[in-house]
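Taking it in order: structure first as structure tokens, then the write-up.
A single protein chain has been omitted from the complex, and every remaining protein chain is retained in its original position.
Labels run A, B, C, D and E following the written order; every chain starts at residue 1.
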Amino acid sequence: MPNLKDALSTAISDQGFRRSAGRAADELRQIRFTRHYTKHAEGSVLVEFGDTRVLCTASVENSVPRFLKGKGEGWITAEYSMLPRATHTRNDREASRGKQGGRTLEIQRLIGRSLRAMVDLKKLGENTITIDCDVLQADGGTRTAAITGGAVALVDAFSHMLKRKTIKQDPLKHLVAAVSVGIVKGVPVLDLDYEEDSGCDTDMNVVMTQLGGFVEMQGTAEGKSFSRQEADSMLILAEQGIQALIAKQQEALGW
Amino acid sequence: MPNLKDALSTAISDQGFRRSAGRAADELRQIRFTRHYTKHAEGSVLVEFGDTRVLCTASVENSVPRFLKGKGEGWITAEYSMLPRATHTRNDREASRGKQGGRTLEIQRLIGRSLRAMVDLKKLGENTITIDCDVLQADGGTRTAAITGGAVALVDAFSHMLKRKTIKQDPLKHLVAAVSVGIVKGVPVLDLDYEEDSGCDTDMNVVMTQLGGFVEMQGTAEGKSFSRQEADSMLILAEQGIQALIAKQQEALGW
Amino acid sequence: MPNLKDALSTAISDQGFRRSAGRAADELRQIRFTRHYTKHAEGSVLVEFGDTRVLCTASVENSVPRFLKGKGEGWITAEYSMLPRATHTRNDREASRGKQGGRTLEIQRLIGRSLRAMVDLKKLGENTITIDCDVLQADGGTRTAAITGGAVALVDAFSHMLKRKTIKQDPLKHLVAAVSVGIVKGVPVLDLDYEEDSGCDTDMNVVMTQLGGFVEMQGTAEGKSFSRQEADSMLILAEQGIQALIAKQQEALGW
Amino acid sequence: MPNLKDALSTAISDQGFRRSAGRAADELRQIRFTRHYTKHAEGSVLVEFGDTRVLCTASVENSVPRFLKGKGEGWITAEYSMLPRATHTRNDREASRGKQGGRTLEIQRLIGRSLRAMVDLKKLGENTITIDCDVLQADGGTRTAAITGGAVALVDAFSHMLKRKTIKQDPLKHLVAAVSVGIVKGVPVLDLDYEEDSGCDTDMNVVMTQLGGFVEMQGTAEGKSFSRQEADSMLILAEQGIQALIAKQQEALGW
Amino acid sequence: MPNLKDALSTAISDQGFRRSAGRAADELRQIRFTRHYTKHAEGSVLVEFGDTRVLCTASVENSVPRFLKGKGEGWITAEYSMLPRATHTRNDREASRGKQGGRTLEIQRLIGRSLRAMVDLKKLGENTITIDCDVLQADGGTRTAAITGGAVALVDAFSHMLKRKTIKQDPLKHLVAAVSVGIVKGVPVLDLDYEEDSGCDTDMNVVMTQLGGFVEMQGTAEGKSFSRQEADSMLILAEQGIQALIAKQQEALGW
Partner (left out) sequence: MPNLKDALSTAISDQGFRRSAGRAADELRQIRFTRHYTKHAEGSVLVEFGDTRVLCTASVENSVPRFLKGKGEGWITAEYSMLPRATHTRNDREASRGKQGGRTLEIQRLIGRSLRAMVDLKKLGENTITIDCDVLQADGGTRTAAITGGAVALVDAFSHMLKRKTIKQDPLKHLVAAVSVGIVKGVPVLDLDYEEDSGCDTDMNVVMTQLGGFVEMQGTAEGKSFSRQEADSMLILAEQGIQALIAKQQEALGW
């Protein structure tokens, strides 16, 4: 669909649209992966999407949840949390309020589903890997950073297990990565930072595999509804962005 | 995009695909709205999508949450719950477990956002309307039925408020409705029942306005990822289905 | 004790006492049982006492609580809840408050004890039946309606189990039913609706078996205390009312 | 009804019925009130019914619950708890389990309602009195001991308030007291200890005022249902027992 | 270090320091142990440090926490609670607030650690003893009273187990006792009551064994920090006080 892509460029140039720090509409923020960020976890990656910084650790446990007992399959699950002062103003600590909020639960369910899409659970055997995603600093896109960094931590955990011979075959099917896209002042843009995210009309979180398949596609109209054409523009941007992210994951992994 | 639509018909006819109860791939289940189902609520609608039955009540309260105090705006919020035996096997009651699960919180956030898209919150004044969606019987698509029925309950609540002169102008901007679509054995189908939903590769919940704009678009690959083309087919089905649902809402409302 | 009965009639006629909708002091509201109201549960009965509507489902599970493990006996338990807008003004959802209130726990303990009185737990084998009583609309007497409707749902669950040969013998000993009685403006009346209940001096909930034995008798003075004679009048009314309710249960069951 | 009373005596003598410690069927255990048992509370009474020992404290607070604000009325509420090892085997502490059980909530609601029947809430002004009933040692009848002891603590709190001139008029209408009665091996008996309570067919908790009116009457069939005649026998015993308890309350208060 | 001791006396005499009830700076309040205070527990001691009264019960259970299963060792744990009106003003009941506060958890962890220091856990076998410390009346020093009284209850529980032959050897290594010390208006004092405790600059809780070893030493500056010399003075007072407490424990035990 080249016409959509052109329309996109035109739309941007027409409006003299400028993003913070001079980023182009289809440009990712600076992406960094720091592997082995902490020493105890089987996989531990600090992922940065600009000023958004998420520590993703993968913890291997030799057991499975009750519903999988005896089936010879493994499980991948995720937990997500923001440090209280990861954000502009301090948020109450969920542990002290005594429950996780709806946003937290929704995000960690999304991360878990996304990362399970990477894995052949049969090859994982009766092991559970928990991906903890703790946001040290938030500047928009924490859930997509968590998925993208969590994928790398998961690969490291598989390597660790293979080295220890806890598993015989690599359970990895393919990488996944995630990015947010949105319509900001009428223009489709990639990888929204906090300011763009709070001001945008529509935003969409997209998760895709290394092979170009969609795993998740979650678009939400904040103020006014969005058209089919806007959805298409956003999806094109997301596909591009995710390809770039996967290239960076591979580079970080030394592939 | 007529070619996608044709491809869809072809795909279906080619495979001799048959849905339960002889439904066509692009056919909704039997849809019913029973207004004034209970007597105390300002709006009370039993909505049925086939065997899925959800009681949606709209309760008006003359106050707003703290973050809106003094802003002259109203609020729409939603709560969602399944009766313990709405499903094949009994689920523990969330009240007795002492917390709402992640799925519940995720769904009620979706319902709330979707229904807020219908409303001019300024015209609502400092009033809060809570839409309670209680699933009496579940057979797939409870969240989309809740949104579709909740929209009617909300309209009834507005009428009630206008009659009582609690508000002066109708806060309704336009109706919204929602439907699920999915890829079942390779075929895109509309309005999945429980059996189709549990067996499908991909499913997507779509919320749109009466005017054809998207409010929410949430697609999830269950087993394998889905392609851009599959997403397009699902969106076409959803648009059609939602138009039909909005016609039924209007009929129920006597418009 | 015919003199009490006469005293009762006299008291009523003397005072030109009139109940809402012209009901006599010893007259039940319209009672209806809709069996098989939902499709998944082993027993599912919508019971109506006038405008009070309670959905009672019986769910069979092939296990028993820990304290009964290995004793060859079954268990009957109940849960009770009101939909948030079953009442005049909306009540917070207990699941979202994170705990069940004292009234809820008290009522579900009462329902459980009452329904266990119907059953030979030895004949039930190591099975648990949970009776969920969800109040769709409240207009007084929800706990007595729940017991009366739950009894029918329980009988349906036994039939289901006998048909499936999960059990060999019918565990039913006898039906139970329940009704409220009270002293309204000095007059003993049967089956109080919400308005009568909130205005009365004394109310009593009585549960009896088909054979005329008492299972529960819970009288409470709301404002001023009640005399032994008033207690006697209420008990006579309750006995009568329960006989009528049991006849209606039998009719609903096609006995 | 002298014939019931005779029947009662006969029933007992006929069966050579013997209670533990040689108590007669209509005999209370040793009852003791220790006023000013602790020093901080406005009222503080250790009440003993045989080996059942409950510490009842009355705490005055110069405010009322939200639903009473500005109405010029006061409130009486109660809390009930057992020390973990008040019983034969240790019960988990409710504070560490994170919630109060149904039995606890049911009992504290009963105590609260019973004690409110003693009080002219208008004369109490906008003050709340909380009666804490903590069971130090349990041997049956803890809820009836709590009500009977709590009534004395409440009177002491009123005296304290009158002395401090927090209130001008005594809010006391009349004393209340409570006792349990039951059918043990076919014989109606008064004031059941733990052993009798666990073995009995039926037990009833009765709360009455000093003037002979009923405040609460809660009978429960444990195994088999009970007849109207058994209920009558139990009520006669309860009336007698409560008269004796009120005499002992008065003596403790030095009236 | 006799010079510190002298300095202490001098400091006191110099300042004409007077404690409530004429107590000397190095004088304990009246200490009392009432063994067998309640009848169900294997050990049950009411301990009084002046007006502070704590009921300590020891409950034996024939099992161990999961982390000790199969290791042939036992466990000692403690729970601590204040009755709501043990204090000047009523505190909310932790069971009704739904969680134990930080102070409660901190104290019960301290009691548990302190009492475990008394015991050869191997000789206890796979048994758990729970020491429940319920404060009936608080006047400062509740945690040290709880440890000192709990130690006696634990010894009684061991005797009970030896008599029942649940264990073969006495698991007791040595007694422990605890006392608070503090700097009140510049003077080091022993066994602070509530008034002294709330007004003091520094207080320290010390737990020691019968043999003079330290088990816990917890000093806290309330207002201004304390010097090493002040710490030394407090420790000397504490050692003295604990020796006296252990003598009283032995006397209570009839040793």
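To be clear about the criterion, contacts are C-beta pairs under 8 Å (C-beta built on N, C-alpha and C of every residue); 3 or more make two chains touch, one makes a residue touch a chain.
These figures come from a predicted structure and were not determined experimentally.
Within the full complex, the residue among A:G98, A:G186, A:G199 or A:G223 touching the omitted chain is A:G98. Of the candidate positions E:I167, E:M217 or E:L253, contact with the hidden chain is made by E:M217. Per the touch definition above, the residue from E:L68, E:V187, E:A231 or E:A247 contacting the chain not shown is E:A231.
In the full complex, the hidden chain is touched by chain E at residues 99, 101-103, 105-106, 108-109, 113, 117, 204, 208-209, 211-221, 224-228, 231, 235, 239. Residues of chain A in contact with the chain left out of this view: 38-41, 44, 51, 53, 55, 57, 59, 61, 79, 81, 83-90, 93-96, 98-100, 104, 130, 132, 134, 136-138.
Heads up, the rule we're going with is that only the chains that are shown with their structure count from here on.
Comparing each option in B-C, A-B or C-D with D-E by residue number, the pair that reproduces over half of the contacts is B-C. For the pair chain A and chain C, the distance between C-alpha centroids works out to 53 Å.
Rounded to whole angstrom units, the spacing between the C-alpha centres of chain B and chain C is 35.
Chain A and chain B, compared by their mean Cα positions, are separated by 27 Å. Each of residues 98-99 in chain A touches at least two other chains.
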